[in-house]
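Sending over a structure as structure tokens; questions will come in a sec.
For this view, one protein chain was removed and the others were kept in their places.
After this line comes chain A, so read on.
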Amino acid sequence: METAAEPENLAGVRHIILVLSGKGGVGKSTISTELALALHHEGKKVGILDVDLCGPSIPRMLRAQGKAVHQCDRGWVPVFVDREQSISLMSVGFLLENPDEAVVWRGPKKNALIKQFVSDVAWGELDCLVVDTPPGTSDEHMAVVEALRPYRPLRALVVTTPQAVSVGDVRRELTFCKKTGLQVVGVVENMSGFACPHCAECTYVFSRGGGEELARLAGVPFLGSVPLDPELTRSLEEGHDLTQEFPKSPAFPALTSIARKILDGLPATLS
């Protein structure tokens, strides 16, 4: 039986939320980043743990590419992405010499790094640790859930897009959550309709209704829909805070509402 993570480095973390999907490209990293930013705007101290080792997207989304990871006596110091040091981030992206370098590792090596990310990063005092995951239900997911086991309850936010091919994969992810004892706080439907910037007509590019249907099938709350928004894409491409750069973006109220619902659903110590 393997030993769980050393408790010290996560002792100051009040809540842990895993952002999962099953399906790739639905916006897990986007939602993780926007959730962290929304919590930060509510005055919370947030950490983001990016365990997508093959495709670490978060550093770019927070304009933190190329930053160095330093060591302290408790292990690695997470990278602060803001001046107030209220958003910290750990990602394999910081450990690569060349950003185009591929992390071509099999499961055991990925598991080992993820365990280190959980137990050897000096997270300090955090209101919330958001864990961004890659698509699937495999090594990374099992490794991070096992390493975080002493910190129950572990909460999960499940992201989907409206179409059936996403819902199909995300149903399996919900089974993974059930089997591993994750408490699903709700389902978010991303890329839910495209508002034409020219004529404001809303087109459901990726079909509609999948997120609500999924939440209903799984018996979990439907937290809301985020539209397909070129301004949201731009803010992430350039590493800007959506609320500062594009406050009129249609994605902004959707994301704020989702973060609020998550906060309201957490035990009183946080909200």
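Going forward, a residue touches a chain if its C-beta (ideal position, glycine included) is under 8 Å from a C-beta of that chain, and two chains touch if they have at least 3 such contacts; residues count from 1.
Rule of thumb we're sticking to: contacts and distances are computed from a predicted model.
K.L.:
One chain is missing here; what is its name in UniProt, given the choices "SNX4 protein", "glutathione transferase", "Cytosolic Fe-S cluster assembly factor NUBP1 isoform X2" or "Importin N-terminal domain-containing protein"?
P.N.:
"Cytosolic Fe-S cluster assembly factor NUBP1 isoform X2"
K.L.:
From the list A:S86, A:S119 or A:T137, which touches the chain that is not on show?
P.N.:
Candidates A:S86, A:S119 or A:T137; residue touching the omitted chain: A:T137.
K.L.:
Among A:G66, A:G107, A:P150 or A:G181, single out the residue that touches the unshown chain.
P.N.:
Candidates A:G66, A:G107, A:P150 or A:G181; residue touching the omitted chain: A:G107.
K.L.:
Tell me which of A:P150, A:G181, A:P230 or A:P253 is the one touching the absent chain.
P.N.:
Once the missing chain is taken into account, the touching residue is A:P230.
K.L.:
Write down which of A:H41, A:H70 or A:K179 is the residue touching the left-out chain.
P.N.:
Per the contact definition at the top, the residue touching the missing chain is A:K179.
K.L.:
Which positions on chain A touch the chain that was left off?
P.N.:
2, 22-26, 29, 54-55, 57, 60-61, 99-112, 134-139, 141-143, 146, 161, 164-165, 168-169, 171-176, 179, 194, 196-199, 201, 203, 205, 230, 233, 236-237
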